[in-house]
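With one protein chain withheld, the remaining protein chains of the complex are depicted in position.
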Amino acid sequence: MTVPVLSHDSSRSRMKIAVFGIGRMGKRHARNVAYFTPDAELVAVCDVNPSASKWVKDNLPAGIQCYTEPSACFDHAGLQGVVIATETSTHVGLAVQAVQSGIHVLCEKPISVDVNLSKPLVAAAKANPHVKVMIGFSRRFDESYREAKSRIDQGLLGVPHMIKSATCDQYDPSGFFVAYSKASGGIFIDCGIHDIDMARWLLSTPGSDCAVKRVFATGQNVRHPELEKDGDADNALAIIDFRGGQRVTFHLSRTAIHGHDCFAEIFGTEGKMIVNGNPQINRLEIRDAHGVRTESTPTYYERFREAFVTEMNEFVACCRNDLPVPTTVDDAMQAAQIAVALTWSFREGKVVEFDEQSGEPILV
Amino acid sequence: MTVPVLSHDSSRSRMKIAVFGIGRMGKRHARNVAYFTPDAELVAVCDVNPSASKWVKDNLPAGIQCYTEPSACFDHAGLQGVVIATETSTHVGLAVQAVQSGIHVLCEKPISVDVNLSKPLVAAAKANPHVKVMIGFSRRFDESYREAKSRIDQGLLGVPHMIKSATCDQYDPSGFFVAYSKASGGIFIDCGIHDIDMARWLLSTPGSDCAVKRVFATGQNVRHPELEKDGDADNALAIIDFRGGQRVTFHLSRTAIHGHDCFAEIFGTEGKMIVNGNPQINRLEIRDAHGVRTESTPTYYERFREAFVTEMNEFVACCRNDLPVPTTVDDAMQAAQIAVALTWSFREGKVVEFDEQSGEPILV
Amino acid sequence: MTVPVLSHDSSRSRMKIAVFGIGRMGKRHARNVAYFTPDAELVAVCDVNPSASKWVKDNLPAGIQCYTEPSACFDHAGLQGVVIATETSTHVGLAVQAVQSGIHVLCEKPISVDVNLSKPLVAAAKANPHVKVMIGFSRRFDESYREAKSRIDQGLLGVPHMIKSATCDQYDPSGFFVAYSKASGGIFIDCGIHDIDMARWLLSTPGSDCAVKRVFATGQNVRHPELEKDGDADNALAIIDFRGGQRVTFHLSRTAIHGHDCFAEIFGTEGKMIVNGNPQINRLEIRDAHGVRTESTPTYYERFREAFVTEMNEFVACCRNDLPVPTTVDDAMQAAQIAVALTWSFREGKVVEFDEQSGEPILV
Partner (left out) sequence: MTVPVLSHDSSRSRMKIAVFGIGRMGKRHARNVAYFTPDAELVAVCDVNPSASKWVKDNLPAGIQCYTEPSACFDHAGLQGVVIATETSTHVGLAVQAVQSGIHVLCEKPISVDVNLSKPLVAAAKANPHVKVMIGFSRRFDESYREAKSRIDQGLLGVPHMIKSATCDQYDPSGFFVAYSKASGGIFIDCGIHDIDMARWLLSTPGSDCAVKRVFATGQNVRHPELEKDGDADNALAIIDFRGGQRVTFHLSRTAIHGHDCFAEIFGTEGKMIVNGNPQINRLEIRDAHGVRTESTPTYYERFREAFVTEMNEFVACCRNDLPVPTTVDDAMQAAQIAVALTWSFREGKVVEFDEQSGEPILV
């Protein structure tokens, strides 16, 4: 929780922000802007469902305007930034509209489930370089991953050469994510994109070449056979070869029993680091008839709740001080391209090579 | 960070609070009121040192009044609560003045280094039952201790019968705490009071008798021989026998090398729990030439920073909703009395018995 | 150390054993037979180097015959079993000779670096079913892996569906293993064969199909670029798809800094298990200026020294009681075939499919 303090600048008025989409993540973002981002002010929310206004009334400070029409919200007087936490399919349209209106954007990942659909945002961002577009790769704002990055930069690991990670969600018998699966683009795009972005970030040291050479993926459906018809999996494995020689492998799962277990190992020539070896929810250990045991974070939210606060504060700091955003549209495009190639590899059972010139996967 | 949300009630205006004493803890409390307590508003600070106003200007939102005179601050229009984080010797005077002015008080521990000096506050609190007086036993607001308490209440441990704890501060070669030692009342009062209060809290189950029967303490000066002349120690051990049969033992230290290590074991007939078995600062583990290792919280602040936010939010919620405060003046008096008896035991090398009627230690 | 006791039967004379090859592993096996296998008696050793006899004299009980000629050793009066711990290239020849002489064999892995070269042993074993041929897959005799297997059999994990493992040797600046690399068949055959066998063993539950469908591998040389010319790697990643839907992935490394780190995760529908999450060498933890830390087993030997004792005792028990050996020539052939396919995949950058009929990899 140090970042909110660092980013505070009381000599200027607070940045006026609206949150689009009052779903699970939108509610959290709205609270974070309203209560935990000293340099920002939540002025409006926008949700197509008019009942969102009741939630706003019950949970947020007075005086926040509720819109159901995006255009009306973009016209809110003095609006400086938006957080886009709507359904994935609407991300690009809203983000482009914001950028073209000169309004800074913090957009939830993924930009879209199809790389091509994201291109208008790439173009809009390029055409409006003074407008910030930041992507919600929350893992980059977590203090433990940041400490890992910092240690790499200090040389603790020598040359970092391999990342092994896992993002394992707790099994949800309600099948929520299965319903969500089609719209989400599948496990590599919805979930693996975090691992891909994290690996690219941690392995990007001066002089390293993180262009992809080839990828391979495989998957299973051990709890959700109904995913098979959509070409999705509830467990998946991926290997990514970078041209610079680095290797990345990760495991994605929807079927962990003990909780949300999001884990990374970073290997270097002088040592390795592990992030979140035990996904414990707090500092309590129990020793009883079930053994010596700790309890785990049930979802990514308990794991990353502080990271979301830091993310918001950094977004605001970048906008107010005209700094480069830490997670760019290009990062999102690169990660998406890799996720798409992995999805293809998993479905076809084949290696996907990347073209050395274009950097794009050869999906044949 | 769940409590701030829970305590939020946007239908009413925020509670107006002033912070007294802009020292190490006062700065933190001021920030927590200003930025992380949705239902409160920081309206003023008071510090005898006029330079405090510069810190306020640089670190807090605009519009906060700075006072050097307590009386003037107490007269601040609409003031509803104060946080007292001044030197220990001034706690009682300020707290009494606040209570008599109908202003709620959150007072840092200890109330005073001498139990008798605290009695005016006991009297004032008793005479003004509508005014809240809460004591800053921060450990009670930490999510892990709270989870422990909740599990005990649910019966996970059967009958809890013993607490073993340790509060070990990192060795500070600057000798800061040695200079501070005289004013602080010594290691049992300055530091052990947290362990005592925590043990009383966790062992207080329905029907249990937490009146003290006898105590014994011993100590060492392994790094700070200069403490000896003041009858203080840099390492100390204590045993407390409760009349209900429960036992408490703790270790206090100023000489830990790896960091601040604050640890508790709670034993029950059906199992035990451990809080903070490894005082790790984050979720990063390093494996290199020094072994498989984690880094530790350097001070109590990194360990308890969220607890201070929760404490503030609960204080505000108790005041606004007229609820009993979780940490009372009586808790502080009981803990202080035990700490004084332990100090006496350590200095004399003798057991101290407590009078069954009065509940007070027999210091002869 | 429970197995030696279990296998003891004092009513019969001890099994007479000779050890072939007094190198690193041979010395350990000789000691284990001589001192820690109650039902066996070390009667002879055989090593082409006559100086082995000095080591025997200095380290083993009196009365052990030393041979330099295998044939002479096989003729040792009353010899019942041999342990083959010579150079890999001599395994098959010696094992076949033993089997044809009616002498039981415990053979170090791998049988050979080339699957075809192993076929005479397959034939000999088949032709002499009363002679035991057991392969030294030591991991199967480790108490923690055994406990894992036992829990799987009891159903703790539901349906086991994925194994993720790692065998990371400590970096050896002397380059010993590099010199050894050519003869060893490379990292997948020398080292990965343990992970492959372990995964096949743990995933072989009633009704499961562990035939391989396809594999993929990749590798790096981060410390030993000189391996490149031999088509070997000092770090490697592999994925194995089984026809039954199970997935296996592992990481092999020669460059760990903190020690030998051999790790497995076993995923099931009802939970997961981890073997050796922290490769600590003993129960000592240090908390000092380097953090909260433990030290690691430097080599596989400290990690598996008890497993080798158990392995020897089980070998003896199988021979004396005419029981099926737990690790067969067929297990070794299957593992070798997969290791060869992974080596090919790594060198070619392509997926290797396995023929459904023959079960053999299609290396084109």
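When the chains are written out, they are named A, B and C in that same order, and each has its own residue count from 1.
Heads up, the rule we're going with is that contacts are C-beta pairs under 8 Å (C-beta built on N, C-alpha and C of every residue); 3 or more make two chains touch, one makes a residue touch a chain.
These numbers were taken from a predicted model, which means no experiment stands behind them.
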{"item": "Contact list for the unshown chain, restricted to visible chains", "value": "A, B, C"}
{"item": "Touch criterion as defined above, residue of C:G277, C:P298 or C:P326 at the omitted chain", "value": "C:G277"}
{"item": "Among A:R146, A:R287 or A:R347, residue touching the chain not depicted", "value": "A:R287"}
{"item": "Selected residue (touches chain absent from view) among C:P38, C:P120 or C:P326", "value": "C:P38"}
{"item": "Residue, one of C:D114, C:D172 or C:E306, that touches the chain absent here", "value": "C:E306"}
{"item": "Sole residue of B:T90, B:T218 or B:T328 that reaches the chain not shown, by the stated touch rule", "value": "B:T218"}
{"item": "Those residues of subunit A which, in the complete complex, touch the missing chain", "value": "256-258, 261, 278-280, 286-296"}
{"item": "Interface with the unshown chain - residue positions in subunit B", "value": "159, 161-162, 164, 166, 214, 216, 218-220, 222-223, 235, 237, 239, 241, 245-247, 249, 251, 253, 255-258, 267, 269-272, 277, 349-351"}
{"item": "Hidden partner chain, residues of subunit C it touches", "value": "1, 4-5, 8, 10-11, 31, 34-36, 38, 57, 59-62, 143-144, 147-148, 151, 156-157, 270-277, 282-289, 305-306, 309"}
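Here is the rule we go by: only the chains that are shown with their structure count from here on.
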{"item": "Turning angle required so that subunit B lies on subunit C, C-alpha fit (0 to 180°, nearest 5)", "value": "180"}
{"item": "Same vs different contact residues, subunit A with subunit C, by half of numbers used", "value": "same"}
{"item": "Inter-centroid spacing, subunit B versus subunit A (mean Cα positions, whole Å)", "value": "38"}
{"item": "Distance between the centres, which are taken as Cα means, of subunit C and subunit B, whole angstrom", "value": "57"}
{"item": "Chain centre separation (subunit A, subunit C; CA means) in Å", "value": "42"}
{"item": "Set of subunit B residues in contact with two or more other chains", "value": "286-289"}
